[in-house]
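A single protein chain has been omitted from the complex, and every remaining protein chain is retained in its original position.
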Amino acid sequence: MKEYDVVIGLEIHAELKTKTKVFCSCKNEFGSKPNENTCPVCTGMPGALPIINKKAVELCIKAGLCFGCKISNYAVMERKNYFYPDLSKAYQISQLVHPLCIGGQIELASGKVMRLNRIHLEEDAGKLTHISKSVGTLVDYNRGGTPLIEIVTEPDFSSAEEVDEFLKRIREALVFADIANCKMEEGGMRCDVNLSLKEKGSTILGTRTEMKNLNSFKSVSRAIEYEIKRQTEVLNAGEKVIQETRKWDDAKGKNLTMRSKEEAQDYRYFPDPDILPIAISEEDIAKIASEMPQLPQARRQKYVEEFGLPKYDAEILTTSKYISDYFEECTKLLNSPKKISNWIMVDLLKLVKEQEEFVFPISAQHLVEIIKMVEEKTINKTVGIQLLEKVIETRQPPKSLADKMGLLVTISNEQILELLQKLKAENTKVCEDYKAAPEKVVGFIVGYVMKNTGGKANSMLVKQLIPEVFG
Amino acid sequence: MKVDIEYLEKLSKLKIDDEKKEKFEQDFEKILAFVDDITKLELPEEDKSRAVALSQLREDEFTQKDKVDVLSCAPKKKDGCYLTPLVVE
Partner (left out) sequence: MKFEELSLQELVEGITSQKFLSESVVKYFIEQCEKHSDLNAIIEVFDDAIAKAKALDEKIARCEKVGKLAGVPVAIKDIIACKGKKMTCASKFMKDYESPYSATIIKKLEAEDAIIFARTNMDEFAMGSSCENSCYGACKNSHDQTRVSGGSSGGSAVAVASGLCPVAIGTDTGGSVRQPSSFNGVVGIKPTYGSVSRFGIVAFASSTDQAGPITKTIEDNEFILSILAGKDANDGTSIENDFISSPTKEKYTIGICKQLTEKIKQLDTYPQFESAIHAFEKMGYDIVEVDVPHIADCLACYYILTPAEATSNLARFDGVKYTIRSEEAKSLEEVYVKSRSEGFGEEVKRRIMLGNFVLSSGYFDAYYKKAKKLQTLLKQEFAEAFKHCDTIITPTTPGEAFEIGGKIKDPVAMYLEDLFTVPASIAGIPALSIPYAKGKTGLPLGLQLMGAQKSEKTLYDIAKKFKQGGAQ
């Protein structure tokens, strides 16, 4: 049996976060009644004309900047012509010859660089609901005209793992830069996979198939594994892989032919005469770049190299821009990254568990105040956690709240010395043990003081005072 | 030039009546002969001057528009949607 190299390229679509659609000022949102968010433009009524949304163009450029693409100074919208009921004009406005972003790359953890071919802007189609043979198919154009970017990669991938990591990198960057929500399950991000096999070491590419309908990261991986296996079997049986589009069926865990090459479409692209080409100046690009947040990969590097955090912490803290920004705000107020990281990862994140979009129920200032109090031993960690809960509940500043609640350490040196004297008098064994090996009983002595002060004594202070009495 | 009328019918979603087909093909070839001259011309590159600056494009603001009943002329509709025969994917 022959061995094969796997060659995979991706086409990724993501819906852009704009208020309005890409060619009309209808709302860009879901959940409305069918055809509620439509107008003559997005339903393709006779005489209607598209007017391109500036924000959509800017977000596409921003996506390009995320991945190091070259931004075009001259971009053209083109018509991709084909008939389908979800396409109101019987053409999709997209880009071919002059896309907004060219090239670009993403480096995987392994150091392998995955090249992008381009990122372009286009419109989404409407939604079809297939009822039955007797009723038919319903057409709803609410989604029609939603701005999309299409990210096209070079065929640089050789495994499902690489694709998975790449998609996650794409998603985190787009979400981080506030370009797209990328909710794959809701269709906010879609991925088509082009896959072929070639004989190991050979430079001759095999015939590729295109897979569609991949609605989750998991189905992308499963579909790739399946297709590798399927093509291997075809080739090993001495047959040829047919160039075709295959539809993934997630429930059945396999893919089926959608259309073969003979039925391949002739899209007859040409520049849309209703939309003038767009001139993008260096100033435009600089302005968009200046609004870009630092991306997660760069942040993780900073957290590990500058802040000395473990990689694991850096990963968790960069799962969203919000968490990362919150963390960084805290580090500006208190230069103890690891302590802050612990508080966020252990104590804050559990409070917002499972929530998709959240804000921490406590401001960075207040959190830092609590961390400082614990660090300065005016309260201990257990009390700190109690205080955190109380601050969240009452939204009052931690210091005054702790004061009011009597949580602050209020035991004086004299009181501590008094307790130590008392212990010395009561327990002669401790005195002897201390003289023999002080380190063995310090814990016991501190515990005694804490117990007798309801935990309000400063343990560091107690440790300092022990030699005065027992020494 | 011989033209693949059937392919063009397919792209166009049109069917030319059989009895008209012959004349249609003849006319088509005459038209193509008539426009064919320019395919031989040596020409400069296409003009890129008529581009619009990014800053001039439409702002991303929702504007309340006159409510338009987009379905008012639909030949078939159901539940607020256009209706087609069942689409087999």
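Going in written order, the chains are labelled A and B, and every chain counts its residues from 1.
The rule is simple: contacts are C-beta pairs under 8 Å (C-beta built on N, C-alpha and C of every residue); 3 or more make two chains touch, one makes a residue touch a chain.
Predicted model only: the values in this text are computed from it and were never measured.
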{"item": "Visible chains that the absent chain touches, using the contact criterion stated earlier", "value": "A, B"}
{"item": "Residue numbers in chain A that touch the chain omitted from display", "value": "40, 43-52, 79, 81, 83, 85, 88-91, 137, 139, 266, 268, 270-271, 273-276"}
{"item": "Positions on chain B contacted by the hidden chain, ascending", "value": "3, 5, 7-9, 11-16, 20, 24, 27-28, 30-32, 34-39, 41, 43-47, 52, 58, 66, 68-70, 72-76, 82, 84-87"}
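Following the convention adopted for this analysis, only the chains that are shown with their structure count from here on.
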{"item": "Chain A and chain B: spacing of chain centres that average the CA atoms, whole Å", "value": "40"}
{"item": "Chain A - residues contacting chain B, complex", "value": "18-20, 25-27, 33-36, 38-40, 43, 45, 51-58, 74, 83, 85, 128-133, 135-141, 247, 258, 266, 268, 276-281, 284"}
{"item": "Residue numbers on chain B that touch chain A, as the complex places them", "value": "11, 13, 48, 50-55, 57-63, 65, 68, 70-71, 76, 78-87, 89"}
